[in-house]
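Only one protein chain is missing; all other protein chains are in place.
Entry: chain A
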Amino acid sequence: MPISSYFAYFTAYRLNVVARFATAIFGGYVLTALSISVMSLLLPVSEVDAVLFSVCLSVLIHCLIFIAVFAIKPLRFLFAGLLLLTTLQWMLLLILKG
């Protein structure tokens, strides 16, 4: 492999890594925050209980997103999926809150 393409490979690889980490941490956080907020409004229990249930599940949700970000191969597909989920939940939240 010529040196230049070797270099390009590593640059691409590192960019990929940084992008996935940033997505997993920040994107995962936002998506989790939205999911549990929606959940807290939808759960058919008292307000206190809805809050408690959703925060208890938050870690699990963030963890699953984290893993998914690294498991889904094409970056484009990953970003599109996350963006779609985030937008949908955000809209749902806006509708629920009126």
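Just so it is clear, contacts are C-beta pairs under 8 Å (C-beta built on N, C-alpha and C of every residue); 3 or more make two chains touch, one makes a residue touch a chain; residues count from 1.
What we mean here is this: contacts and distances are computed from a predicted model.
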Per UniProt, the name of the complex member that is left out, chosen from "Branched-chain amino acid ABC transporter permease", "Linoleoyl-CoA desaturase", "Membrane protein" or "PepSY domain-containing protein": "PepSY domain-containing protein"
Among A:A19, A:V51 or A:L85, residue touching the chain not depicted: A:V51
Absent chain, residues of chain A that touch it: 13, 16-17, 21, 25, 32-34, 36-37, 39-41, 45-56, 58-60, 62-63, 66-67, 70-71, 73, 93, 97
